[in-house]
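Here's the structure, in structure tokens; my notes come after.
All protein chains of the complex are present and in place, except for one that has been dropped.
Let's turn to subunit A:
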Amino acid sequence: MLITCPYCGPRDLAEFSYQGDANRPRPDQHDTDQARWNAYVYDRSNPAGPHREYWQHAGGCRKHLLIVRSTLTHAIESVAFAGAQGATPRPARRSPKSRTKTGPAKGKKP
């Protein structure tokens, strides 16, 4: 299995770590409804077919990814950065060279 990281390009499965099902909406942190939290923690839709799931490119750029992959064939449909805005897919980049400049966050002293 190869995963095409939008940042690093196609890389071997061994570089990635699986972070699980991305279909479960996390209840609001102020939500005190037990049934909703139980469902979030324990229940899975476990589909046979396309599955939205999180991976991390742990042995690469360390970005968290949102991937749609078939659980029947392991074929990958789409890869995108897992973003705060519900992970809008971004176009895949060819190589690390073409990345946009984002320097380290400034103004933070240890």
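To be clear about the criterion, a contact is a pair of C-beta atoms (placed from the backbone, for glycine too) under 8 Å apart; a residue touches a chain by one contact, two chains touch by 3 or more; residues count from 1.
Note that contacts and distances are computed from a predicted model.
With the options "Sarcosine oxidase subunit beta", "tRNA modification GTPase MnmE", "Phosphate transport system permease protein" or "ABC transporter ATP-binding protein" in hand, the undepicted chain maps to the protein name "Sarcosine oxidase subunit beta" (source: UniProt). Taking the complete complex into account, residues 1, 12-14, 17-18, 21, 34-35, 38-39, 41-48, 51, 53, 69, 71-74 of subunit A touch the chain not shown.
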